[in-house]
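Report on one structure; see the data block that follows.
Removed from the display is one protein chain of the complex; every other protein chain stays in position.
In order of appearance the chains are A and B, and numbering begins at 1 in each one.
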Amino acid sequence: MSEDSTLVQERTEQETKESAEQGRTWQPIILGILCNWCSYAGADLAGSSRLQYPETVRIIRVPCSGRVDPAFVLKAFRKGFDGVMVLGCHPGDCHYAKGNYYARRRIALLQDLLKALGLPEERFHFEWVSASEGNRFAELVQEFTEQIRRLGPFKGVVAVENKSS
Amino acid sequence: MADKILPKDKTEGFIQALGRKFVVVAPVERKDAPAEFKEIGAGDKVILDGSQMMMPPKDYLLPRYETLLKVSTRPGEVEVQPVLPDEKPRVMLGMWLPDAQAIQVLDKVFLEGKFRDPYYAARRANTMLVAVMPAQMRWSWFCASTDDVEKWKPNVDAIMYDLGDRFYIEVTSPRGEALVEWEGLAEPSSEDVAGKDRLWEQFKSHGVLPFSDGKFYEQLAWDHPIWAEIAQKCIGCGVCSYMCPSCSCFDIQDEVCGTCVERYRCRDTCQFEDFTLMGSGHNPRPDQLPRSRQRLMHKFKYQHEQYGVVGCTGCGRCVELCPVNVDIREVLNKVCAEKEPEPAV
Partner (left out) sequence: MTEIESRIREEAKKVLENGLVDLVIGWAAGSVPFRTTPVFIDNAQDVDKLVWNPVCANNLAVYLPKMAKNRKVAIVAKPCDIRSIVALIQENQVKRENLYIIGLGCAGVVDPSKLESAAIRLSDIKALEWEGEGIRIVTVDGEQVLRSTEVHREMCLACTKREPALYDVKFGEAVLPSQIKPRELPELPEERQKYWSEQFSKCIRCYACRQICPNCYCEVCFADRVEPKWTAKKAVPEENWMFHATRAMHLAGRCIQCGECERVCPVGIRIAELMREMAEAVKNKYDYEAGDPKEEAPLLGTFRENDIDPAQHSE
């Protein structure tokens, strides 16, 4: 059995309705894929420092940005996430010495693929965030959320007229 | 029965007239791709003359993807709803005669025997079949080698022969009369009849393979060396069976969508490794040889034993589209002929 194909969409619709009722603006749903050693620790620091950032991001912790298969990102878009961010250790700081260097090439090509397929590149964000950069993590989520909010809800990987049912 | 003439410039009117009584299904032109059978709508360009490669008509009767049932769950409550297609009067136009015969094979699989498939049955019931006989026989056809094609005529309701500026509509079943009631149709002249007969004779003699009796179902052997020869070059894709008008294998999968479950049916083929892969990891057809053998033995031998019809009707799609040029005609020749045929010059 495959996972939930329209959960993200359903949730977004429901939240849009709720926010409209409460007079709030629409909240995007963002997938954050974070490296355990730097970026996830950075997010943790943001939390323990009680920094405020939008509750738009759903975080998945991975051992290293080198673990991020570009298909994770493609699948997230196929499932309807409004934005995807991948965060890893700064070059030279990888816990496994060079995982993030491999990630760097894959992500760079993934950006080209998204462009070639005509997906809005602004919906994908890649950044280096260290364990001490809690502040930076909070800012990043803030900025990326603003950016996605400007773009509006993601309409899906295929153009509307080709959508199945 | 009352045969009629349809001048080609009146085709649109004819289709509109049919559309008042039936849902009209016909091959619709697509960009860079073979035409596909669908219920025609505004703006669709219909290709009726059968002159080009088209998707098999099974794509309409047995869709590549169809929802079988939906389950919705709420706390303490589970509801199962079957998703059945409507039984509407339909007419399918523009298919080659071998495609129409292939639908007879599908009928055997889905309508006869112990289990009647309600999804296929809903689309198939009240569906009339109108075949087309193109002005030129397709090079890859070998219909007359697979069966006595005279027997195929009553299985369709009408045949449209392409006579250049007009179609000769031959009504081949009593209910086919309902197709030619439109007043825009003309009476055929004796020349038209001669033209139709000429095309039919061409069809009967086109692509007849050079072996005597055509009873390949008696000669195909499980241990024939040809299977290894095919398997060596076969890449194990699904082109032959997905494009085949009579291949009927499917897979059923369940998918969770939010608070509901969808059970759907989609295409599958004996050419894929996971077709016979067991949950335990065992695979009774572990490599390409048994897979290649299965497809041809099934078509030419097992289906004949089971239903009394040959599963292949000679439409030639796999001949034209096989990526490595495994030509089913050559295979039959090699298996059935005493000696190998002379290589083409």
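A few remarks follow.
Here is the rule we use: a residue touches a chain if its C-beta (ideal position, glycine included) is under 8 Å from a C-beta of that chain, and two chains touch if they have at least 3 such contacts.
Please read all numbers here as calculations on a predicted model, not as lab measurements.
From the options B:Lys4, B:Arg123, B:Arg166 or B:Arg267, the residue with contact to the unseen chain in the full assembly is B:Arg267. Subunit B residues in contact with the hidden partner, per the touch definition given at the top, are 30-34, 55, 64-65, 136, 139, 232-233, 235-239, 242-243, 251, 253, 255, 264, 266-269, 272-274, 319, 321, 323-327, 329-330, 343-345. For subunit A, the residues in touch with the chain missing from this view are 2-3, 5, 70-71, 74-75, 78, 91, 98, 101-102, 104-113, 115-120, 125-128, 139-140, 143-144, 156-159, 161-164.
In the analysis below, only the chains that are shown with their structure count from here on.
Centroid to centroid, with C-alpha atoms defining each point, subunit A and subunit B lie 46 Å apart.
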